[in-house]
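Here's a structure for you.
For chain A:
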Amino acid sequence: MNAFDMLLALALLLTAWRALAASDLFKGSVLFIVFGLLMAIAWARLTAPDIALAEAAIGAGLTGALLLDAVGHLRVGRRPRAQGSTEDGA
Partner candidate 1 sequence: MSGDSLLPLAVVASSFVPGLAIFFLAESRHRLRSTLNLFGAFAKLALIGYILWGVLHDREFVFTHEVLPGLDLVLKADALAMLFVTLSAVLWLFTTVYAIGYLEGSPHRSRFFGFFSVCVTATVGVAMAGNLFTFFLFYELLTLSTYPLVVHRGTEQALRAGHVYLAYTLAGGAVLLVGTVWLYGIAGQVDFVTGGVLDHLPAESAPALRIIFLLLIVGLGVKAALVPLHGWLPKAMVAPAPVSSLLHAVAVVKAGAFGIVRVVYEVYGVEFAHTLALLAPLALAAAITIVWGSLRALFQDDLKKRLAYSTVSQVSYIVLGTALFGPVGTIGGVVHLVHQGIMKITLFFCAGNFAETLGIHKVSEMDGVGRRMPWTTLAFSIGAFGMIGVPPLAGFISKWYLGLGALEAGIPWVLAVLAASSLLNAAYFLPILYRAWFKEPPAAWPHEHIRARRYWETSRLLLLPPLVTAAATLLVGLFAASSWTPLDWAKLIAAREYLRWVP
Partner candidate 2 sequence: MSIGLFYALVGGLLFALGVGGLILRPHLLSKILAFNILGSGAFLVLVGLGQRDGTPDPVPQAMVLTGIVVAVAATALALALARRLLDLSGDMVLPGEKAADEAEAGDQEAAPGDGPRGGA
């Protein structure tokens, strides 16, 4: 354990906190991706390269992409409802 670990830990906690606290969901999602990448570094520090790979690809990459996709849908999706949608009966 050294200063780098300390910094990484602080960064992890901070990004997690901010990701949850963000009232802007896009910002939250981006912060979460940052969190995932930081996690990947942490895994590497724990001599777990397999997890680091998986975290970067799946945890940060895939989950982050899914989240951003959802945020995108949310931004577009909310608008027609506000104007009074007619086609949502289906």
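As a working rule, contacts are C-beta pairs under 8 Å (C-beta built on N, C-alpha and C of every residue); 3 or more make two chains touch, one makes a residue touch a chain; residues count from 1.
Quick note on selection: all candidates are chains of the complex that A comes from, given by their letters.
Computed from a predicted structure; not experimentally measured.
Only one of 1 or 2 makes contact with chain A in this complex, and that is candidate 2. Only residues 1, 5, 9, 12-13, 16-17, 19-21, 23, 25, 28-29, 32, 35, 39, 42-43, 45-48, 50-51, 54-55, 58-59, 62-63, 66-67, 69-71, 73-74, 77-78, 81-82, 85, 88 of chain A touch candidate 2 when the two sit together in their complex.
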